[in-house]
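Below you'll find the structure I mean.
Missing here: one protein chain of the complex. Every other protein chain is in place.
Letters A, B and C mark the chains in the order given here, with residues in each chain numbered from 1 onward.
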Amino acid sequence: MNAVAKPIIRVQREDFNAAAETEALRQGRADIGALISFVGLCRDEGGTLEALEIEHYGAMAKAEIERVAGDALARWPLLGLTIVHRYGLIEAGGRIVLVAAAATHRGEAFAAANFLMDYLKTRAPFWKRAHLVGGALGDWVEPKSADDEAAARWN
Amino acid sequence: MNAVAKPIIRVQREDFNAAAETEALRQGRADIGALISFVGLCRDEGGTLEALEIEHYGAMAKAEIERVAGDALARWPLLGLTIVHRYGLIEAGGRIVLVAAAATHRGEAFAAANFLMDYLKTRAPFWKRAHLVGGALGDWVEPKSADDEAAARWN
Amino acid sequence: MKALYFAWLRERVGKSEEEIAPPAGVATVGDLIAWLSAKDETYAHAFEKKSVIRAAIDHAHVSHDAKIAGAREIAFFPPMTGG
Partner (left out) sequence: MKALYFAWLRERVGKSEEEIAPPAGVATVGDLIAWLSAKDETYAHAFEKKSVIRAAIDHAHVSHDAKIAGAREIAFFPPMTGG
């Protein structure tokens, strides 16, 4: 039986290296059967969006992601877990969030990464605002009811 | 509306670079919201397994993976898809299979990658045999009923 | 205690944080929202859609029923859109 992972969680302004973060989870070990990496990217919305400004609650964000990660680790016996969430201005095409998970079996890795993304969407204290092509400040991104439904299916 | 991806599919003896394959899906575009990479690795089974020998049906493997990929693309509007499956001797800790998928939304990317792994397990003509630590040839890996059940849930 | 505001709630209130000193009868998060809304038109407008306002006490999500006694930091914000 392998020890359950202590998750690595970072909230940062700078970009991250998804490949290096993911690869680090398997370095020096051969007990992992499934390694999954999910990256959320800033879409340009058909060429209308220049960037997203991501506001966050700095004192709470890491603590809340840690709670979400703890919930995932209580459900699935992950062998490694890294979550990185950026804030600040992220240009179209840029990386916003990384969830990388390692597990013995693929089902655990898929479920945990999917769960984590659903819960980060609805629980992590980040708010996105659009900066439009041409320089205008767009609207705050509306929460999607689909995101609440996605999170609710894990209950 | 973005064009649905033409999948990149390779069946090869040599190792692959999961990060480069995944990153290639998003290069030069900003319409992707979700980028997922799944890597299946050779587990050492508590230190007892030295390597897996993967036999495959060379004339059929790529064609069958293309059919599975076509099924996934018919279900989810992926913006990019790369599948690489290795054969031959793969040492414990080594990479066996890659599924990398890009989509507008995370739900599509997660579902497609999960579906593809379930179907590769049960439809792609590959057979694994264990090489044990100490040099003995182990048994052919038994198919898991859990794999059939995982594939059946997509029907 | 300190009150924090985020996203469009911050913009409507016109500040990101302030010290507040609600009277003894203000027991829950919901009471605090009502008390803030009664201060002036700015707060009334900011908090008008009560059902969408989320709150956190000392960096953890709470419902509108949660007691505020002992709280050092109460944050108000719209539904989150991270991830």
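Note that in this section a residue touches a chain if its C-beta (ideal position, glycine included) is under 8 Å from a C-beta of that chain, and two chains touch if they have at least 3 such contacts.
Computed from a predicted structure; not experimentally measured.
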Legend entry - Visible chains that the absent chain touches, using the contact criterion stated earlier: B
Inset, instruction - Sort through B:26, B:43, B:56 or B:95 and give me the one touching the missing partner chain. - result: B:56
Legend entry - Positions on subunit B where the hidden chain makes contact: 40, 54-57, 59-60, 63-64, 67, 85, 96-97, 117, 120-129, 140-143, 147
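Throughout what follows, only the chains that are shown with their structure count from here on.
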Inset, instruction - Return the distance between the CA-based centres of subunit A and subunit C, expressed in whole Å. - result: 26
Legend entry - subunit B and subunit C, separation of their C-alpha mean positions in angstrom: 48
Inset, instruction - Could you tell me which residues belong to subunit C and also touch two or more other chains? - result: none
Inset, instruction - Any chance you could list the residues of subunit A touching two or more other chains? - result: 40, 117
